[in-house]
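Apart from one protein chain that is not included, each protein chain of the complex appears where it belongs.
Right after this comes chain A.
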Amino acid sequence: MVDVQNDLQEQACGVCLEKYNHPTKLPCGHVFCFLCVKGIAIQNKKCAMCRTEIPHDYLNNPVLLDNILEKNSKDCRNHDYQWYYEGRNGWWKYDERSNCDLEAAFVRGEKDCKLLLAGALYRVDFEKNLQVRQNDQTKRRRVRRDMPTLPSKGIAGIKTSNDNPREEIEAELHREYSENPENNQEIPVSEDSNSNASEEDLISEMSHSLSNITLRTQEEAASDLPDTENR
């Protein structure tokens, strides 16, 4: 086991080509980052190395190894702020790398940041505090920038509390808002009010604003997509 851990520190994940972030071991023995496993378990359903099928319920009970990145990585420095996305009854921390990307883009004053999460491309809109899936604009979650000490459900779908993680992870996998495109109001949240809001304020605010999320127009959506098929 010690050797496995030492090896992992030297190696890169075969999917993202970076150092392992929350290394997760598949039944066939191959190890990838948790978010990479999430991507291949949902999309390819096979191990990226040996093509052994991943059990359909694997993500309900993933085998997580010690997180190397958290312990001794310098490529992802600690920030004063942590980015969160909304889950059922609480907030998930973004994984360390995505948090770095988000914080860097936010500090640079950019209006959004694109992230590849579990194999899908997302756009985090800093003005609306929303995460939107690029190829399916109805998949959206609220995001917030807050103190790292904010009580959270865990990191990127890995639960940190003692509760039974099974149902939670499964529920999170496909839980994203599908909004009614007929509602056309902006979300009334500014960065300040968001980070200072108490939990209760936020919940009432959310239940109000979630019914009022603006859908981007088709044209806007289309202009985001790279020109693929016409090349």
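One rule holds for everything that comes next: a residue touches a chain if its C-beta (ideal position, glycine included) is under 8 Å from a C-beta of that chain, and two chains touch if they have at least 3 such contacts; residues count from 1.
Operating definition for what follows: contacts and distances are computed from a predicted model.
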Could you check which of "UBC core domain-containing protein", "Large ribosomal subunit protein bL17m", "Signal peptidase complex subunit 3" or "Translation protein SH3-like domain-containing protein" matches the UniProt name for the chain that's left out? "UBC core domain-containing protein"
Looking at the full complex, which residue from A:Q9, A:N44 or A:N60 touches the chain that isn't shown here? A:N44
Absent-chain interface residues of chain A come out as 14-18, 36, 39-40, 43-44, 46, 48-49, 51, 97, 101-102, 104-105, 113-116, 119-121, 134-135, 225-228, 231
